[in-house]
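Take a look at the structure set out below.
Shown here: the complex without one of its protein chains, the others still in place.
Chain nomenclature is as follows: A and B, assigned in order of appearance, with residue numbering initiated at 1 for each chain independently.
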Amino acid sequence: MKQTLILSAALALGSLSSAAIAAESDNALIERGHYISTASDCVACHTTEGGAEFAGGKAIETPLGEIFAPNITPSKTGIGSYTYEQFDAAVREGIRADGAHLYPAMPYTAYAKITDEDMKALYAYFMQGVEPVEQASPESELPFPFNIRLSMLGWNLLFLDGKPYQADSSKSDQWNRGAYLGEALAHCSTCHTPRNLMMAEDRSQLLGGASLGTWYAPNISSDVNSGIGNWSEAEIVSYLKSGHADGKSQAAGPMAEAIAHSLQHLDDEDLQALAVWLKSVPAVSDAADTQPADSHGQALADPDAVLMEPLPEDMADMSGAQLYEAACSSCHQADGTGAGGLPSLVNNTVLGRSNTDNLVMAILDGVKYRNEIKTSYGVDMLAFRNELSDAQIAQVANYTLENFGRAEVADISADEVAVLRNGGPASNLLPMARWGMGLGAVVVVLLLLVWVVRRRAK
Amino acid sequence: MNSNHSKSGVTRRGFLAASLAAGSLTLIPHALASTTPQSVADSDAYRAFIAVSQQITANTALKPAMAERLYLALVRHDDSFAERIKQLDSFITAEAIAVSELQARVEAEAPEVKDLPPAIATGWFEGLVGSGKDVELIAFSEALMYVAVADVLKPPSYSLGEYGIWQNKPAKA
């Protein structure tokens, strides 16, 4: 892995006209910058599928229009002319070289915690380690009043903590490393921490779980029942590296993407440090969670009982058990316990949380990115979006919850599935903003923008 | 839509008919109540069926739900099953017949029940009852032939596991 990094950095360097031969120390700096970029998952937004790395142009869909990630390669259409100070302002303060404020689709509130030293490495990498690509990104054109980028100023005053990460001397170096990785680079809390009324992260609920509109970023605080307090460090490391914690959980949706692009590439020591820090994050508890998410359900005792139910001619008339038999049991097995690395539904955290959105999303869109995760079991889950109706998905999801998971939450309705199928709850921010205007509108602008951040990985 | 293969599966009516058939032979006082499994399990014929099944499957912990399904299907396909299974059980018990010589002894000494051991074995191991067009499926993933090889193979259509898991040498090979 590391060799690949060095090699690709070297190849990129070789093609640079300005810096034909870099000093060895520069190489080390660039390599470190590459690592920081990977840990920060810059590629996720700044590269289109199949497009040149960091050349931008990727559209981040929002109900108000598309936000286009800019080209961040060292080219004319990219950031080739950026001084270190300008680069720093963009990454840690959300201010473009031309003075315009970035939308917080760019997670600069997290990146603000990046150390000066790492910023310099990151700058070196983007200027010298990245292949320049001339490719202009479309300008994001959100409707009024969301097109007023200056509106970010007020919000930044309230919620942007401009200080780099400060080590906690009462904690170990490993813990501090994990906290830095988690808070600054990997920006875990961007998705996993619930927001307050102003849509800023509620630090009292750090990593307490939040919806991204469709997928749900679960509680990963140290609470045993509501979070991942009962996971071993080894299980957390395995999950971050392979997308699987055997017998517990598997990464899907934006988390699988984050592992594919970013987390799997981290050094084992860094993953270990992340795990140590995660285990220490104060428990965010929900009284409704009376047992760990990975402790619900049991294997079906008599799976072949379903064979006694005559099959209807029309799939729409199938029972939940028959839908499970038809669409799910081939991989998850007749009794629900999985096989040879294909996940068991029994004791699976996806069926053990009070929020069932991820179960529905996995059925709708499948589980992806396994080609990109090197040490995964390698198999994607099929998407059933085009095969099962909202009612069928609700029916089979409820069946799996009743039998293999948390039966008390087996009340998913077809309407709820329809909402998730169509991209999550509708936003009424635009009419509100235009109607309210003034101060109220500004608040709403802020609400929207942060909401956009949280949807970006969808 | 038409199907020339509409079959298999117990309809509610089929279940009732089978239970009534069983009841009429073995449980007359409980004929109507016999739609509940408990009353089937109470019959002498059912007990005989379980005893013979334990011999044929070499398994004393047979799943009750599957046992009931199989028993009801056997009764449904053969009006005389309930009577004859008691006869077969008595024959095995009285003669202390080892399962290894069961088929030969039955064919020689009790030919009127010689079809029962293969029918019961087919039910437990293959999950099938009846023959020809009347064949009925009562188990697939739980069929004992697949249980016998569960450490190496899955029943067809069920995944063995992650991609390429079949490269590994099977544990018992």
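The criterion applied here is as follows: a contact is a pair of C-beta atoms (placed from the backbone, for glycine too) under 8 Å apart; a residue touches a chain by one contact, two chains touch by 3 or more.
Everything that follows uses one rule, which is that contacts and distances are computed from a predicted model.
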item: "Ribose transport system permease protein", "ATP synthase subunit b", "Choline dehydrogenase-like flavoprotein" or "PQQ-dependent catabolism-associated beta-propeller protein" - which is the UniProt name of the missing chain; value: "Choline dehydrogenase-like flavoprotein"
item: Absent-chain contact - pick from B:A41, B:L62 or B:I165; value: B:I165
item: Hidden partner chain, residues of chain A it touches; value: 307, 311, 313, 315, 318, 322-323, 325-327, 330-331, 342, 366, 368, 370-371, 378-383, 386-388
item: Absent-chain interface as seen on chain B, which is shown; value: 1-5, 7-9, 55-58, 99-100, 102-104, 117-118, 121-122, 125-126, 128, 135-137, 140, 144-146, 148-149, 152-170, 172-173
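Here, only the chains that are shown with their structure count from here on.
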item: Geometric centre distance via CA averages, chain B-chain A, whole Å; value: 51
item: Residues of chain A that touch chain B when the two form their complex; value: 301-305, 307-311, 313, 329-331, 333-335, 339-342, 377-379
item: In the complex, chain B residues that touch chain A; value: 1, 3, 8-11, 63, 65-66, 69, 127, 137-143, 154, 157-165
